[in-house]
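First comes the structure, then the notes that go with it.
Only one protein chain is missing from this complex, and each of the others stays in its spot.
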Amino acid sequence: MYRRTGFRHMGNLSIKLLGKDIKNPVMNASGTLGYGKEITRLWNIETLGVYVTKGLSIKPHHGNPPPRVWEEKQGMINSIGLQNVGIECFFSEYFPFFKKKKTPVIVNFFGFTEEEYVACARMIEPHPLIIALEMNLSCPNIKKGGISFGKEAGGVYDIVRKVKAVTEIPVIAKLTPEVKDIVEIARAAYEGGADGFTLINTMPVLALDREKRLPVFRGGFSGPALKPIALKAVYSVYKEVPVPIIGAGGIIDYKDAIDFFTAGATAIQVGTATFIDPYSIPKIIQGIKDHMKEYRISTIEDITGCAHE
Amino acid sequence: MYRRTGFRHMGNLSIKLLGKDIKNPVMNASGTLGYGKEITRLWNIETLGVYVTKGLSIKPHHGNPPPRVWEEKQGMINSIGLQNVGIECFFSEYFPFFKKKKTPVIVNFFGFTEEEYVACARMIEPHPLIIALEMNLSCPNIKKGGISFGKEAGGVYDIVRKVKAVTEIPVIAKLTPEVKDIVEIARAAYEGGADGFTLINTMPVLALDREKRLPVFRGGFSGPALKPIALKAVYSVYKEVPVPIIGAGGIIDYKDAIDFFTAGATAIQVGTATFIDPYSIPKIIQGIKDHMKEYRISTIEDITGCAHE
Amino acid sequence: MDDVQGIVVENSRVVTGYYLITIRLVKSFGKVLPGQFVMLRIPRNTVFLRRPFSIYNYKTRLLSIMYKVVGIGTEALSTLHRDEKVYVLGPLGRGFKKSARRKAILIAGGIGIAGLHLLAKELRQRAVIYFGCESKKEVALLYDLREEMNIYVSTMDGTYGYKGTVVDLLKNRLETIPYNKMEIYACGPEPMLKALKNIIGDIRISCQILVEERMACGLGLCFGCVKKTMDEKEPYKRLCTEGPVFDIWEISL
Partner (left out) sequence: MDDVQGIVVENSRVVTGYYLITIRLVKSFGKVLPGQFVMLRIPRNTVFLRRPFSIYNYKTRLLSIMYKVVGIGTEALSTLHRDEKVYVLGPLGRGFKKSARRKAILIAGGIGIAGLHLLAKELRQRAVIYFGCESKKEVALLYDLREEMNIYVSTMDGTYGYKGTVVDLLKNRLETIPYNKMEIYACGPEPMLKALKNIIGDIRISCQILVEERMACGLGLCFGCVKKTMDEKEPYKRLCTEGPVFDIWEISL
């Protein structure tokens, strides 16, 4: 399945993403690594290729009442409700830490109206460490009866174009899997100006409590159960849009990561796996490196999309 | 969560489905119990509330080359490719067995054009044991570039209406989860005349083989990983269409079955679970019965949809 | 703090439905504070997420947890054998804040005793325990504390000690308590904590409570484990990092 590579140095993890050199292709998924500092009790934040922020909004957001997490077989459901400190606070209180650690950041953000997305993008100043803005398009559009922004090609095109118009920072569209055809949505985002994609966000689902604590629990499904859906999204979008894809959804070990690269991902994000094993990210980075050496792969680029050949 | 019931006999499993009395609410999912006879080495076919046929077509269909099954975490992917003996052969060779055993049958069928669906429906004669025709709407429409019939509300409305026009047998629409909003599709099918729903079919996904045997494996994802998605579909459609819903997707034990009833299902189908434990169906039936006795539930109807209250 | 491998040394039933597991860690935890907890990875893939448990006891790499079987995870836990491997992330969260001089009342409801055990062991004669449970059999959960401390017991069915809730028992005796020299530590079901909050509403007594919520990470990463606070500016606080011990007046019960 792999292309032959020459005699170059094997196992070079660095990638080029949106014009920047990134030391490895592994990021956390938004909302699964707090504000960054929390994990440093276990490993250095510099371990990450890129830190992806918790979803940020114009103003602080309190989120949903508990319970907020639910267990499923090989997956979990969350209804955190986008609790966050807001963009301003993030940049005054948490961003300095990443500056100190010289760790690149992707800023994940959201809104409940187009205007809010645009306002968020305006609030974020370019900085050499900010690789991109990641638009969480799974949010409900309160002006359209609460239907998520990411579901209609037309709406996606509009909102991406408006955000692109107000920022110099590259814009990544993060798409929801609850669509008829993710390629159609990706194309619309690309035409709107998206510089890249993160595929995919959680799947909207529901669980029932036979013990009544909360009869119906709604939320986003993540973890290994989501992987085949995520992998299909990456594979399908890869050939149709000429911009980088960051793969996310159910990646639990380096083998999953390799699957996403070969399907077409330039980089990957690890979310739920960190809750099961907080060392998942460093282990995946090491696993990719070892795999590349074993199979004599010199760079991630050499295998990106090779399943299409 | 349960409504109080009176002093009636507890644990009565029989249900009323599309005007017929069915002795219990548990069916196999189409394509997961062969032609019926195979399982009788382990248990009697009369155990089933209803036997659902393998997907049938006008003519025999050979299906896809192997490999046809793939393992995932808490789920599997199949690409059987709808291999089947055809409607004619089914009725001459296999249906007499169900007649002998007095076991009600739902006939699952498919086509690659609207005309084929209509032709299938015409071929199937009404019979007291035939409860319904189950239209598998996940099939690719070859006249529309291979996009599955079940994805567009307009197309679903048309095809259901055309099928309804040629048959007196009740028609159940079986929907694909790969849609933007399953409620919208269900409404269209209902307006087209659908007498009921089966929710859901497998999720189209993809897997990669690091060992190269077949670099990309495409197919339908089933099993426990699908349950939260299926449960959400049943819950969402229940309040929006006034016809019975048969729940399917990841049901592995009686607890899952109860979840589907409370979400709004009148009956359920068990698919992949049978491959893991071939006694899943009899065990689920017994489990439902015991649960009903324990919680003093007299009929399934008493709990159908009770999570909405 | 680390994710440490451990080997099950013993996993025995205390009384029907309740177990005490002892795990030998391959690496030391360092300092453990009463009220802190661990995230246990239950082996054999029966459950997906880790489960939080209070540190019942910890001494030179021997960790113990007392637990009640309430669902699939604790059920699976109860079947672990000697020598099976587990992974233990900890010690996590903020423990109880102890004042050096004051006396303490420890109030536990049922398995809530597991969250107070280490504290009781440290406070010894400085503390008295009020323990409430359903019935006589659960008095066994007091285990080694029975010999070491002053304990008042209430049971719901009256089969042992005072008949009624533990908070009622405390209320009855409240006059006898010099509460300006005391502080309260409590752990138990929410109705117990609510009742407690009610009876101490008037008196100025310091009261720390150990609360529970479903968790995913235990590390402050997911914001999944919040409790509602009384603070409008920060209405939800993470139990795993800002808790699991809170001042009773901080939390909306």
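Lettered A, B and C in written order, each chain numbered from 1.
We adopt the following convention: a contact is a pair of C-beta atoms (placed from the backbone, for glycine too) under 8 Å apart; a residue touches a chain by one contact, two chains touch by 3 or more.
Note that this is a predicted model, so its numbers are computed, not measured.
Colleague: Omitted chain: which shown chains does it touch?
Modeller: The chain that is not shown touches these displayed chains: B, C.
Colleague: If I consider the whole complex, including the chain that's not displayed, which of B:I80, B:I147, B:V216 or B:C306 touches that chain?
Modeller: The missing chain is touched by B:I80.
Colleague: Return the single residue from C:S28, C:T46, C:N150 or C:S252 that touches the missing chain.
Modeller: Spelled out, the listed residue whose C-beta touches the missing chain is C:T46.
Colleague: Given the contact definition stated above, which residue among B:P66, B:P128, B:G154 or B:P242 touches the chain not shown here?
Modeller: For the chain that is not drawn, the touching residue is B:P66.
Colleague: For the chain not shown, which residue from B:L33, B:V105, B:L175 or B:I251 touches it across the whole complex?
Modeller: Residue touching the absent chain, from the options given: B:L33.
Colleague: Write the list of chain B residues that the hidden chain touches.
Modeller: Against the missing chain, chain B presents residues 31-34, 38-39, 41-42, 54, 62-63, 65-76, 78, 80, 83, 223, 272, 274-279.
Colleague: What is the set of chain C residues that contact the non-displayed chain in the whole complex?
Modeller: Considering the whole complex, chain C reaches the absent chain at 44-46.
What we mean here is this: only the chains that are shown with their structure count from here on.
Colleague: Pick the chain whose C-alpha centre of mass, unweighted, sits closest to the average of all protein C-alpha coordinates shown.
Modeller: Central by C-alpha mean position: chain A.
Colleague: Which chain is most remote from chain C in terms of Cα centres?
Modeller: The most remote chain is B.
Colleague: So how far apart, in whole Å, are chain A and chain C when each is placed at the average of its C-alpha atoms?
Modeller: 37
Colleague: In whole angstrom, how far does the Cα centroid of chain B sit from the Cα centroid of chain C?
Modeller: Between these chains, centre-to-centre, one finds 47 Å.
Colleague: Send over the residues of chain A in touch with two or more other chains.
Modeller: Residues 72-75 of chain A touch two or more partner chains.
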